[in-house]
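All protein chains of the complex are present and in place, except for one that has been dropped.
And now, chain A:
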């Protein structure tokens, strides 16, 4: 625990009957960071957030908030406001009353809470809707009300449970920058639970990736993207080509991974012995395509093109190597223009050994 630590999970386990939702969490949330907890549904991310808010009690372990154990502290004494997936705005109160709610519960005098509510409504650009009913607002406006309602008490930490999932794509992107700026300006620690990689990676300082109630990896988005810690993370992110095999010394005295698709040279095997089982990941942006077998390349793989997908200025080419393994190559359109791209045609995929990342596991 460092002076930077705001929240720590120490050996936290959560069971629902026989089902283990969260198994032995040990991690820390730093003051002022934007932390995203990401995983598919049922991975335990929401349970983790709810335990922090005091809505679920840990079966084992301790959760500390500013150094103090909070396991026995009821939700209403925690000061961990949350933005709910459903937003959970009070339908029988108008916008201003919703925002004032937390202050009213804390016994703030009427004039003061009105002033602070209005300040936050202005800040969220919804001042003009103060007297409206919740049912008269659009999705984006409700989102802002929910944020104002939670932030009006100026907490140290804000919990967000997939708050953008109900918005359309364009609004989602706009709200992401609203959230990121808000977090930067206020310095409030944000803990953001999501299943969306783009939300987590575009906003968070650090990302926690969870699967089956366990943390797979914690790191900056860059770190996780470039160096996935486990095969699961690489597969979950879906932007790497994955090869499995056994490490070996090659003829030049370098290292290579022996896979059913061939032997691929690598330079990043710190701490691994020859003979170890390992997984190699190569980002789809770091793989290259050629029409003829390129001379002088150490990692070359013949594969048949099976499809392509356009996303803005780049395209992803899907290929199938021997044994049915799918290979992805992402390139700009002008780079692809020179290639004979036809479905069923054999092309050569190659990559630089320095761009291959090795994960020490079978």
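Note that a residue touches a chain if its C-beta (ideal position, glycine included) is under 8 Å from a C-beta of that chain, and two chains touch if they have at least 3 such contacts; residues count from 1.
To be clear about the criterion, contacts and distances are computed from a predicted model.
*Asks:* Name the absent chain by its UniProt protein name; which of "Polyamine ABC transporter permease", "Anti-sigma factor antagonist", "Membrane protein YedE/YeeE" or "Phosphoribosylformylglycinamidine synthase subunit PurS" is it?
*Replies:* Per the UniProt record, the undisplayed chain of the complex is "Polyamine ABC transporter permease".
*Asks:* With respect to the chain omitted from the figure, which of A:133, A:177, A:198 or A:222 is a touching residue?
*Replies:* Of the candidates A:133, A:177, A:198 or A:222, A:133 is in touch with the missing chain.
*Asks:* Sort through A:13, A:53 or A:171 and give me the one touching the missing partner chain.
*Replies:* A:53
*Asks:* Have a look at A:22, A:43, A:70 or A:102 and name the one touching the chain we're not showing.
*Replies:* Considering the complete complex, A:102 is the one touching the chain left out.
*Asks:* Going by the contact rule already stated, which one of A:150, A:189, A:255 or A:330 would touch the omitted chain in the full complex?
*Replies:* Of the candidates A:150, A:189, A:255 or A:330, A:150 is in touch with the missing chain.
*Asks:* Just the residue numbers, please: which parts of chain A touch the chain that's not shown?
*Replies:* Within chain A, the residues that touch the unshown chain are 53-55, 74-77, 79-82, 84-86, 88, 90-93, 101-102, 104-106, 110, 133-135, 149-150, 153.
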